[in-house]
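Here is the structure we will look at, set down as structure tokens.
One protein chain is absent from this view; the other protein chains keep their places.
For chain A:
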Amino acid sequence: MNLLKGPSARAAAGFAGSAVVLFALAPLLLSDFRLGLLAKYLCIAMVAVGVCLAWGRGGLLTLGQGVFFGLGGYAMAMHLKIADAGPGNLPDFMQLYGTATELPWWWQPFANPLFALAATVLLPMAVAAVLGSFIFRRRVKGAYFAILSQALAAAFAIWLIGQQATTGGTNGLTDIQGFFGYDLDDPVNQRMVYFVIAAALLLLIALARQLIHSRYGELLVAVRDSEERVRFLGYDPANVKLVAYVVAAGMAGLAGALFVPAVGIISPALIGIVPSIEFVIGAAVGGRASLVGAVLGAVAVAWAKTALSEEFPAAWTYFQGLLFIVALAFLPGGLASLVGIVRRRRATAEQKAAVIPVGEAA
């Protein structure tokens, strides 16, 4: 596959170039604290790439991306906790509760770093594949799908909270010290984590772009716009949707996995109903159908949340509500569509300007 395929390939190359430069410059311009925040936002942007694919392109409003984010995050955190504890020891919170004398069986595979790394992406994809094939085969769609995905997020968070002795309950897995032998407290290593995240984000954007500009991408949009016609053409829309859902889940899983070393914690509060919906809002504000829009929107909304909610928690909630309303009710294409709207306005204005002299002449 040619990376520079599809329309506006030059724009994409320009975007990639400037993104690489910006990401490389950021550690020089930002304090360590701000850089940590940026790493966190970029993780959220990774989820937004998947949302752009599944929802913006495929029309699958998934309100349960927190589940996949959480699966990736917990898979990574479980390995890091085991590694922190050292061979033969239990992770600190398990010792605290004193209920477990040895590692629960479903923790044990995560002691293996390769298994844990693979699981951060493959586990969410597998869950999405099973659930998606059940849902899409029976043509459960639209609102029904959105509600089910949301219920999944709620159930997953409640389940995690319920299994306190083995999942850390409400607290989640906290206080993660090391990352594959590197000390996470060291700013140098934090910078390394940031670079990994930035590179992963660019990789995911490139991957999504390839998918969108492939035959599959066109099929996905066709399913969104008229599922029946695609079915009559001999394709199975269920498979088309399933691929988008599974890829989006994998992206969210990777985002969750990288979120853990960047922030040092994963907990049910980060993956329940509310965060799951927040993963969607960034993409919606930036422009759900545009990759760049979705990514920039996710970063901007996450940044606005930090900036506003530190100072005025109440104001942030009102602002967030307004964002939902304005972006979705009045600007469904998001901020990315403003460019097109302005361009069209200008074009019509020029047309009018061109027409008037003729009228005067007549």
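Note that in this section a residue touches a chain if its C-beta (ideal position, glycine included) is under 8 Å from a C-beta of that chain, and two chains touch if they have at least 3 such contacts; residues count from 1.
FYI, contacts and distances are computed from a predicted model.
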Original post:
According to its UniProt record, what is the protein name of the omitted chain, chosen from "DNA-binding response regulator", "Integral membrane protein", "Urea ABC transporter permease subunit UrtB" or "Zn-dependent protease with chaperone function"?
Top reply: "Urea ABC transporter permease subunit UrtB"
**OP:** Among A:61, A:176, A:295 or A:336, choose the residue that contacts the chain missing from this document, as touch is defined above.
**Re:** A:61
**OP:** Taking the full complex into account, find the residue in A:38, A:52 or A:152 that is in contact with the omitted chain.
**Re:** A:152
Original post:
So which of A:277, A:292 or A:308 would be touching the chain we can't see?
Top reply: A:277
Original post:
What chain A residues would touch the chain not displayed?
Top reply: 59, 61, 63, 131, 134-135, 137-140, 142-144, 146-148, 150-152, 154-156, 158-159, 161-163, 228, 273-274, 277, 280-281, 284, 314, 317-318, 320-325, 328-329, 332
